[in-house]
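Shown next, in structure tokens, is the structure this report addresses.
A protein chain is absent from this complex, but the other protein chains hold their places.
So, subunit A:
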Amino acid sequence: MDRNLQQVNTILNLAKFTESDIKKESHVLQFIPQILDSKQVKLLEVSKTTLEYIKSGESEDAHVVMCSNSETFELKEAETSNSLLVMPSLNHGKLIEATDSRSLKKQEVFGVYHTYYEMRLTKPKLQSLRNTLSKFPYKGKNSELSKDAVGLSFTELKNIIQASEEEVINRLQEMPAVKMRGKWRLLDVGFMFGWVSYLDSILREKQLTLEEVTLLNVEDWMGLYDIDDVNAKCISLFMEVDDDSLKWKSAAVSQLFALYLLPELRAFDSKDFFTAWQQSMPIGVKANEEDLNGVALVDYDSTPSLVKYLPEFELPEDINERLDILFRNRTKWTLQSITPYVQPLTDNNLNVAALLTKYARSSTINGVKYYSSKYITQTE
């Protein structure tokens, strides 16, 4: 059934072309016997940079998210009414050498496609990283029951979290996570509270402030408290180390203490809370209500005013679900107070204000701008 040159030329003439109008080599397009359908083969539109990356080695594709080493992309299916015929490269135009005789080449076609995928740079959902690791809390070396490694290896994490390697590493560094015997764990809030309090008690005993001691001193004292990796993590989480001078990271310490003091699911009389909070804090760290942003809410509408436990990392990553919980807890938010809860969901294209404009309603009362739910109507 193969076509011959004569047949092709006949058609060509019927189409009002002569053989001198065209290059010597013509192609017959023919499907391969077993066409590759769109379930087996997908077309992915990539940028030149991504192509370089793909050419350089491995790439992974997980459902809707594709990751290179440093970035995460969202895949979007694009449909076209045009037909795309995919085939191995063929000689065209100038590549066809001028020869004397006409020739006919069979050109295999793998299939017809009407969809392809576009890649969009996206912010990975890294919330699940904390949730996943929280199943393996670390509560201090004395609480370790078994000698076996507990937690998740980096490879295991990578399979669970839809984000690039670099993004996962960066987040692990920011988080209260440590690697022990090759497995990642999450430092327990109670443990970290104990760690900071222990160091503070040593300082109080010696009548010193953190500014007056060296990193070496701290490492030395805390060496009795826990293993080096854990101590190093706690130092990086709660202290600013500048050459050899140390300082508490006031906001980080305040948030840790608030997280520890606020019992879950229960509201606290705000006056009592602020007193307890300040009193528990290490020397040199001042309790600041602003530091509660992203950790707890102060509800001034109730009498007495209450502090409610509401840490950002426990909220859902879906924007609508998250805002729904936020607006249930408080009907009106200032930009400043809602920012810590919304910031983690923003990306390059959508900052906090833009996101709120899109998903919430804003109103101005006495010159102050508030955000409230789009769906719940409030009585003033």
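The rule is simple: a contact is a pair of C-beta atoms (placed from the backbone, for glycine too) under 8 Å apart; a residue touches a chain by one contact, two chains touch by 3 or more; residues count from 1.
In this section, contacts and distances are computed from a predicted model.
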Exercise. What is the missing chain called in its UniProt entry, if the choices are "AP complex subunit beta", "Chromosome transmission fidelity protein 8", "Vacuolar ATP synthase subunit D" or "RBR-type E3 ubiquitin transferase"?
Worked result: "Chromosome transmission fidelity protein 8"
Seminar exercise, completed: Of A:35, A:149 or A:241, the residue that touches the missing chain is A:35
For this session: Could you tell me which of A:83, A:336 or A:366 touches the chain that is not displayed?
Result: A:83
Problem set entry | Chain not shown, touching residues in subunit A | 1, 3, 7-8, 11-12, 14-17, 21-23, 25-36, 39-48, 51, 54-55, 59, 61-63, 81-90, 92-94, 96, 107, 109, 112, 114, 116, 159
